[in-house]
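Every protein chain but one is kept in place in this view of the complex.
Moving on to chain A:
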Amino acid sequence: MRKPYVQRQRADWWLRNPAYRRYMLREATALPLLFYTLLLMSGLYQFTRGEAAFLGWLELLRNPWLLALHGVALAAALFHAVTWIALVPKILVIDTDRLRVSPTVVKRLHQVGAVVCNVGLLLLVLLLVGGGR
């Protein structure tokens, strides 16, 4: 008589293997980004409430704990971007009779694109801040 033993997935499955722990670390980068999004939204809300409220919010940003959290959010975003771009050539395969792009070129193009966009955004912000003065 058959009596197969059904193995149930344990709640701590992701702690039991280094590959799963790395995966969960990558997934967890969403949490600091959630924090950063909420912070920005609260800033926008304070902005709608008038100058004094917004200046109070700007003052709050100087809090060392918030500065540290910004550091964590930046590190998480960079880690996510770097590991994501490393995976892109696996997904974006350009190999047809007419056009063929090597996986390394696909990855480099994404890296260059990410740097150009981020530096461009930074320059734009600096330009706007400079122009506002």
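In this section, a contact is a pair of C-beta atoms (placed from the backbone, for glycine too) under 8 Å apart; a residue touches a chain by one contact, two chains touch by 3 or more; residues count from 1.
Simple rule for what comes next: contacts and distances are computed from a predicted model.
**Student:** Can you work out the missing subunit's protein name as recorded in UniProt? Choose among "Pyruvate dehydrogenase E1 component beta subunit", "ThiF family protein", "ABC transporter ATP-binding protein" or "Fumarate reductase iron-sulfur subunit".
**Tutor:** UniProt lists the chain left out of the view as "Fumarate reductase iron-sulfur subunit".
**Student:** Which of these touches the unseen chain: A:A28, A:M41, A:L67 or A:V93?
**Tutor:** The single option touching the absent chain is A:V93.
**Student:** Touching residues of chain A against the unshown chain: what are they?
**Tutor:** 1-7, 9, 13-14, 16-17, 19-20, 23, 27, 87, 90-93, 95, 97
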